[in-house]
Structure formats: structure tokens, C-alpha cells
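Before I ask anything, here is the structure I am working with.
All protein chains but one are shown in place.
Coming up: subunit A.
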Amino acid sequence: MSPSGFAKTRVLVVDDFDNFRMTVMRMLQEFGAEQVDTASSGSDALRKCRAAFYDLVLCDYNLGHGKSGQQVLEQLRHEKLLKNSALFVLISAESSKNIVMAAYDYEPDAYLTKPITAMTLQQRLERLFRQRAEMKPIYDALDEDNINAAIDRCRGLIDSNSRYRSHCQKLLGQLLLSSGNYVAAEGLYRQVLDSRELDWAQVGLAAAKKGQNDWMAAQQWVEQALGVSDMCMPAYDLLASIQLERGDFAAQQKTLEKAVDISPLSVIRQQNLGALAFRNQDMAVATQAYKSSVKLGEHSCYDTPQVHLQFVRACSELSRRDPEQGKAYARDVMRVLGEFENRFGGGFDNRLLLHSAACAFKAATGDVAGAKSLLGDLRERTEGQTAALEARIDWVSACDAMGEREQRDELIKALLDEFKGDQQALESIDRVLESPVSDKNRKRVADINKKGIACYDSADFTGAVACFTQAAAEFPKHVGIELNLLQALLGSLEAEQGGAEQLDKALATRDRLEQRVPVGHAQASRYAQLKAKLAELAHQFSSDGQ
């Protein structure tokens, strides 16, 4: 390429080693670059990029303390500090594969592996410049937010059989998907797949099918992509989003768990898994995922105070159900609580949220005196003003753990009055209620119940048990579901569809219900009947066995 290509290019070289920075800078100057800046850390690089647009950023992956090169890229794109035509090249001593696995939303334009020689650098950059030059009209359109022009120009290059046809196809696919042209996107991906089975095109086709609400086909294409390469991360993320749309949260969690197992370094994926497992009431998975999210979030632009608080809440829930497992996280919780204000600021709202989560944790781990005094303190300080919803939900959960029924009921009543009609708030409140009040969760309970009862009525007790078991896991405080589960289990025992395993399950369900259906409870007489039936069947079972 002509040396002028380098002359006009504004370059930023980022590395924590002076020596390497200077070497690369000298190489670039030899190629004719006139405007080369350097930065010695991620934050330094971000500062420079906020002050000026660079055409090329050469950034080392390992920047010592602080942000990694990947995190610099994420923040640059997040803050839109890179133009569409700009190049971000990640340099590392490792092969790019490990880094690719960690990338979630953004991948660099190219990877360079150390050692870098003048010749390899020049050759690689010239190649990238040639590609950028040919595709410049497309990037210009994107910089102007003119998606239609960008789409037309992509098509133009593809039709003229450009050397960068494959680049253009990928970009075109993304543009068509993001602008809702699902049918056109499908056509493009099918055309690519006609010549070769490529995972990115299969995932793209699945996304196009999902856009057309054809869930079945979408799922099939994703699974096909995973069959070609079971390490294709975008396929897992798409599969999880399809399962979310279908309301199959259990399957969605399995998918994300698998993805996180293969690629544990993506902070967003860990956060998503934490939120999902928390929603599914699988606290063991939720705590682990939130713990990883907190750790990975340290230098990431995706970190939020919410993630730290959710970690503490998940630990509280886990401790209440299984004190031994909960204990293992006590030190992590203390550290997260201790660092919270330093990290996110100690304003009134932040402190309220922090201390409320801490209060629920104390209550859940048996520090009743500590929880009580903290709760009193918090309520006093917020007297006469409205405290944040999440904080008040934590108070309810603290009262629950301490057996403070009256205070709990009073808090819940106030919340339900105040947030009547606010569906999103009600969904949050659902987690501390016996039966949900939000439209969405009520519908979910109703749907599962309907399905389970239909199974039960047609004497498919195994199906009914499966249905209510899943529902009970999702709504662990719901007495009605648990009673239905018990009834389904009894049905299956009576019809001799289940053996000792079902009996054990029925006995465990009864044990869970025992404390939750006190005398005077609306469902007390139904529970008494089921309990009697269970005793009868258990007796029969043991005499049969002899």
C-alpha cells in the first residue's frame, strides 16, 4: 500500500512495558506513521480515546494491574469512542483462542501474537488497511447511522465478488438482523450455507428464524451449529434467549451453565446466569455465578452495584436453606459488603441498600440480635420517607428468617399497597411472598397448575409430578403448588406408577409443608386429608414390602 496510508493514520499503542511500547512506536514511524501516541494502562488509553478519535489502536491483552486489553475494547465500544472504520488490534503472548472464548459482545478486528517483528506488523496492518479502504463506504454509512445505505453497499461488494465478500456477508447479516429484516437475513445465511456448513451462518439463520417467531426452526439451527462446534459461544447465548422466550427457564439455565463452564471469563454471561438461577431459586448456582461476576467485574464497564447486592441476597437465601453451604461464602459476603461503599459511593441510597442486604444476611445466618438492631436502625432512619423497594424486600426477608411474622406482614401490606399496578415492582416482591401477585408470575403459576391438573385428571401422575416439581422449585414458598405436588405423588403411588422413590419424595414434601401450614391456615383441612392418605399408603407400602 502507499506509505501515505500510514502517514494519515492516528495510532494509539497501549502496553504497560515501556520497552515494547517504544519498539512498536518506532516500527510504526519507520512505516511512515506520523501521529503515534502511547498509553501505559487501560485507564490512560481510555483517557486518550476520549480526547481524540484514533484510526488504529494496538493494545496488549495483558496490561498488568487494572483493565485488560479486552476490557479496554469493551469500554471503548460501550462508550462509542471508536468509529466504525477504526481498527482495534489485540496483541498477546497467548494464542487468540483463549481470548475469543472470553469475548462476549465485542471482538477485536484482529489479533496479533507476540513476538511481533517489523515485517509481520507491517504486513498485517497493510492487509487490514486494504480491507478498511474497500469497505470504507459501508463504515461511513454506519457512522452516519444510515443502515439502509450500509446494507446496499454491503450487497454491492458481495455482488461484485470483492475479496472481502465474506466480511461483508457477516456484517450484512448483522445489519439485517438488527434492523428486523429477518426474511432477507435468512436468505443471506442460506446462501452462505449452500456452499459450506459454517457455524456463524447457522447461528445467524437461527437468529433470523427466531426473529420470525419460528422457535422450532431456530432451536434446530442452533443445535446444528453446536453439533459442528460445541464451543461456539454465540450459539449458546442464542439458544438461551430462545429458551427464555419459550418460558423454559430450567433449560435456559442448563444452557448458560454449559456456556459458563466452557468459557468462564465473560462477566455478562456470569451475571445472566446469576440472575436466572436466582429467579429459578437455584441458589447454589446463583451464588457461584454472582461470585464470579463480582470478581470478573472488578475492572469491567459492565459491573453494577446490583450484582454485588444480588450476590449477598443469593448467599442469604442459600444460608437459610442450607446453613453449611452458606457458611462457605461468609467471608466473600463480608468482603463484598466491606468494599461496597468504596466502589460505588456511600450516598444515602447506596448505604440503605447495602445495610438492608447485610441485615437480611445476618438474619439468615442466625445473627438475630445483629439483624434486629440493624433493621430497627434502618427503619428509624427512613421513617416518613419512601425507602428503595429492594431494601424493603430485604427487610421482609430478614423478618422471615427471624420469625418476625407481624412485622413481616405489615411490611408486605405496605409494599403491596404502594406498588399496586406496578408489575415490575410486584415481580420483585413476589420473591418474598407465599404466592405471587404480579400478573406474569400469577399466570405462570396458573399455567403450570393447569398443565399439572390436566395430567392428573388423565391419570398421567408421572407427568403431573414432573410439572409440580418444577413449579415448586420456581416458587418454593407457594403452599398450593406444594400441596398439588403431594397430591400428584399420592396419585402415582395409588396407581402404582411410582415406587419407593415417590414415597420418599412424598414424605419430604410433607415435611416441608408441616411448618408452613399451621392450624387455621386456609389450606389446613386439605393438608390434613392428604397427610392421612399418605400415612395410609406408607403403611401399605411397608407391609407390602415384607
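Here is the rule we use: a residue touches a chain if its C-beta (ideal position, glycine included) is under 8 Å from a C-beta of that chain, and two chains touch if they have at least 3 such contacts; residues count from 1.
Note that contacts and distances are computed from a predicted model.
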Leaving aside the chains on screen, match the unshown one to its UniProt name from "Cytochrome oxidase subunit III", "Pyruvate dehydrogenase E1 component beta subunit", "HAMP domain-containing sensor histidine kinase" or "MaoC family dehydratase".
"HAMP domain-containing sensor histidine kinase"
Per the whole complex, from A:D16, A:D152 or A:D199 the residue touching the absent chain is A:D199
Among A:R10, A:K48, A:R77 or A:R124, residue touching the chain not depicted:
A:R124
Residue-wise, where is subunit A in contact with the chain that is not depicted?
19-20, 23, 26, 93-97, 100-101, 113-120, 123-124, 127, 163, 166, 196-200, 229, 231
